[in-house]
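One structure coming up, written as structure tokens, with questions to follow.
== chain A ==
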Amino acid sequence: MLLELTNIHAGYNGREILTGTSIRVNLDEIVALIGPNGAGKSTVFKAISGFISPRSGKIVFDGIDITSLETNKRISMGMGYFLQGGAVFNDMSIYENLEMGGANLKKSIFKERVEGALNLFPLLKDKLNKRAGLLSGGERQMLALGMIMLNRPKLLLLDEPSAGLAPRLVKGIMEKIVEISKTYNMAILLVEQKVGEALKIAHRGYLLKNGQVAFEGLPENIKEAISGRLVHA
Partner candidate 1 sequence: MQKGLLVIALAIILVFGVITTSIAEEVYKIGAILPLSGDAAQYGEWGKRGISLAVDEINSKGGINGKKIEVVYEDDAAEPKKGVSAVNKLINVDKVKVIIGPIPSTVTLAVAPICEKAKVVIMSSSSSPAITKAGDYIFRNWPSDDFEGSAMANYVIKKKYRNVAILHINNEYGLGVANVFKTEFSKQGGKVLITETYKQGISDMRPQLIKIKKYNPEAIYLVGHAKENGHVVKQARELNIKAQILGTVGIEGPDLINIAGDSAEGLVYTAPAFDPDSHDPTVKAYQQEYMKKFGKKSEIFAATTYDATKIMALMIGKTGYNPDAIKDGLYKLKDYPGVSGKTNFDRNGDVIKSVMFKTVKNKQFVPIKE
Partner candidate 2 sequence: MLLQFIVNGIVSGSLIAIMAIGFWFIYRATNLFHIAHGAVYTASAYVFYSLYVSKDISLSIALVLSLISSIIFGLVMYFIVYRPLEKKNASAGIKFISSLAIYIFMVNIIALIFGNETKILSEGLSESLSFGNIILTWIQVYQFLSFLILFILTYSFVQGTKSGRAIRAIGDNPVLFKAIGLNERWVKGMVFAIGSAIAGLASILTGIDVGIDPHIGMLALLNAVVAVIIGGIKKIEGIIIGSLLIGILQNLVIWQFSARWESAVTFFILILVLLYKSGGLFVVKKRVEEI
């Protein structure tokens, strides 16, 4: 098992959003996290990555209790966190963005992996010196993903990778996700509003409701569980 959240309670400013969430992610597995807005999907990610510290509960990653570790320690243990909308450093060039992503790598390894990333997202190749703020939504997401991939995380937290993309691009990014997961033996925890797309590529899924897991199972079971009542729980 790669990641295990046990009975997490967490929230902001005194308001509890997660009320006893338990989630597991196995090695090399794609897990979808489904639920309505406000159910706490993004909060789960923040708890995992350490942006908020849970009031109670336990988070174990790669066999180590990380519940009270700082974000940068957790990330360097082998997590990648793709923020909603594919955040990049707007004021910096694409190459500088990649340099930030690989800031902790040795130079030779960095160069090699940048090559890899650019092969994965060839669109970025000839824009390396362009300011990232000028990229289109899709390109930005690729760059964001590319930055994360430089560190070869064991677990990728993907927060709505399809958000803001034209529908025809969505399929592409989903395929890329599968490709990445397979190529680098990487587990993925995926929050996605386009439930159908998410469940297509996921091995397993969780249905989150009011800060708790309401249902857990294979994609088809989840589909059944929400039977026609898309998104809605």
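Behind the choice of candidates: all candidates are chains of the complex that A comes from, given by their letters.
Observations, loosely collected:
We take it that a residue touches a chain if its C-beta (ideal position, glycine included) is under 8 Å from a C-beta of that chain, and two chains touch if they have at least 3 such contacts; residues count from 1.
Everything quoted here is computed from the prediction, not taken from an experiment.
Here chain A touches, in this complex, candidate 2 (chosen among 1 or 2).
Interface residues of chain A, counted against candidate 2 in their complex, comprise 13, 49, 51, 70-72, 74-76, 79-81, 83, 87-92, 96, 99-101, 103-104, 131, 133-134, 147-148, 151.
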